[in-house]
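Working notes, beginning with the structure itself.
With one protein chain held back, the other chains of the complex are shown just where they sit.
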Amino acid sequence: MKKIALQNLPKLFSAISESKALYLPVDTESGAEFRLYREGDTLSEACNTNRSAKDFFFPQVEDMAEFKVEGKKIEVLDIRRESEEFVIFGARACDVKSFEILDSVFLADPVDTYYKNRREHVTVISLACNFPEETCFCSTFGIDAASPAGDVAAWIIDEELYMTALTEKGEAFLSAHAALLSDADESKVDKKKEEIAEICHRLPLQNLPVEHFKAEKLMEHFNDPKWAELSQSCIGCGTCTFVCPTCQCFDIRDFDTGNGIQRYRCWDSCMYSDFTQMAAAQPRLTQLERFRQRFMHKLVYHPANHEGTYGCVGCGRCLAKCPISMNIAKVIKEIGGEK
Amino acid sequence: MQQVIRDKALSLLEAGKVDRVLAWKEGEFFYDQTPHVFKTAEEINRSLVYNGFSAANLSKYLVKETLKDGMIAVFLKPCDTYSFSQLLKEHRIPREKVWAVGIPCDGKLDIDRIRKAGLRGITSIREDGDRLSVSTIYGEKTVAKSDALAERCENCKSRKHIVYDELIGSEGEALDSGRFDAVEALEKMSPEERFAFWQKELSRCIRCNACRNACPACTCEKCVFDNPASGIESKAPASSFEEQNFHIIRAFHVVGRCTDCGECSRVCPQSIPLHLINRKFIKDINEFYGTYQAGENPDERAPLTNFDKDDMEPADAFRKGE
Partner (left out) sequence: MQIEEKFEPTIVAFCCNWCSYAGADLSGTNRLQYPANVKIIRVPCSCRVNPMFILRAFQRGADGVILCGCHPGDCHYTTGNYYARRRMTLLFSMLDFLGIERERTRLEWVSAAEGAKFAATMNDFVETVTRLGKNRRLEDLRCNK
């Protein structure tokens, strides 16, 4: 266990950014956002950033290849580049858990090399949540806001930041910056963990009845008449999908640049009417079907295919951002619960 | 007021005047209400709410709901009636299938503003006159209501109900609002400053389409941005051009039809002040072609489907601004 005084954090940030690109959540006019560290930036105290941390590995838009067209000659240009080494400082427990979920999709065979390239070059410094929000329900999915995963876990206690390495990368990180850190004992951290656990215990959505969703009951869930009512006012935007740290659907598109093609992939949303559009139509013709797909995927299909891991980490971004406040917490209560 | 509205909904249902009631349904907390079609008295008594967070404009739902059989009752705040009236004018809603109840509104609240004031873990909010008592996981706080008002309500353009079948409360008046002040402030900047401002704002766009899908003026069956044959179909802001293009074209498509209800800015997850783009168009129309408020007068021709032989040239418009 190491520690550093909060007032010395700028020194640590400068030291990190000397050798690696450092990203951290900073407060902006429109809320907290992950940003490349610039001299003078301070770590945001917000529980969640507006956009999740998935952007680091799975950005909204990513160029995949280019095609140069001259007459009848087409040349394929490989534009992949080795990712730079970078550090994410201050990711919350939910976001860190989302990396694991994304890994199980993108790193499963066949491996997504674009994703892997970024994933291999990161060091994640996670940060425990001192002030969970009412929209937080990570404990529903067995995530401990007080003990985040990552390469290094960190806690802010009084005027100090405590850090402990969880992986070899984390050890390397701490020893690289050992000059700025001093040794610490764990008693204060243990006390903080208890404090956070006590707060989490008071959160209104901390234990949603998610255990009611079972793969054996797939058809029962699928045919539940409540979907119609839940989805009736969904406006079919992609807000929930795009702020979600675990949503991983994308589309691959070609942009005609006038002298060639730029092939890129971009986030797609199962809430959209043109999601997985084929020659005739997309397979889910109504908003009810699209809405149901999103939640069935997170709560039934994903755990069925990934040893019981749900496709949701309870970060609460969709609760805060949905234009009509219809969200996964309400769905779990209605479909899974006995309400 | 909530009880009055519940009673009204119940009596309309019981009398058989309507088959369904479109209103706001309570959520997990005080602020997260969902537009909902109520079908039974039990449902209404259990979960129909109306308070400072009943912000969603319900009029657009009528396009879809009136395709179904039977009558539907809807509760409309003053600004929602402008959208409703505009949709009627565009023949998107059959008037005879809707029972519109005008309800009073003294401004809606913006939960993000309350959060910005530093309040975390908000579990409930009580309205006490002009104060809000906010309960949070970390203790009780109070906030002045005026500090929590949504931007569109701070600059409320009208408390008048344009169209309704019956009215709860008394009729209000169109107001003299300062809603164009922010547009004017931008106009006074240099082009470089304006460009920097909009780059900063629009670069946050994640193209979730919430602004479009919530907009009561955007009721196309198939949007040009979703149409592969349009040549500009796009699912992401893949370049800064596309960020600008989407918002310019979307705003242009609703010129003269946008009632300035402010839903676009309310729903934006990235807090982009989209209403400023629409208000710029409204302000220009007012200055160039005479005051026009979409939704106000069903018989008036819209500015872009109308002309005057002596209309100004684009160059004159610039000169006027100098």
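Order of writing sets the labels: A and B. Residues in every chain begin at 1.
What we mean here is this: contacts are C-beta pairs under 8 Å (C-beta built on N, C-alpha and C of every residue); 3 or more make two chains touch, one makes a residue touch a chain.
Values in this document were obtained by computation on a predicted structure and should not be read as measured data.
Novice: Could you tell me which displayed chains border the chain that was left out of the figure?
Specialist: A, B
Novice: Out of B:E43, B:D165 or B:D284, which touches the unshown chain?
Specialist: Counting the whole complex, the residue in contact with the absent chain is B:D284.
Novice: Since one chain isn't shown, list which residues of chain B touch it in the complete complex.
Specialist: Interface with the chain not displayed, on the chain B side: 183, 186-187, 191-199, 224, 231-232, 238-242, 244-245, 248-249, 251-252, 255, 277, 280-281, 284-285, 288-289, 303-309, 311-315, 317-318, 321.
Novice: For chain A, enumerate the residues touching the unshown chain of the complex.
Specialist: Interface residues of chain A facing the absent chain: 66, 255, 257-260, 262.
Following the convention adopted for this analysis, only the chains that are shown with their structure count from here on.
Novice: Could you tell me the distance, in whole angstrom, between the mean C-alpha positions of chain A and chain B?
Specialist: Measuring from centre to centre gives 30 Å for this pair.
Novice: So in the complex, the part of chain A that touches chain B is made up of which residues?
Specialist: Contact set of chain A toward chain B: 29-31, 47, 50-51, 60-61, 131-134, 199, 202-205, 232-233, 235-239, 241-243, 251, 253, 255, 264, 266-269, 272-274, 277, 319, 321, 323-327, 329-330.
Novice: Hey, which residues of chain B end up touching chain A in the complex?
Specialist: 27-29, 31-37, 56, 61, 112, 120-123, 136-138, 204, 206-210, 212-214, 226, 228, 233-238, 266-267, 269-272
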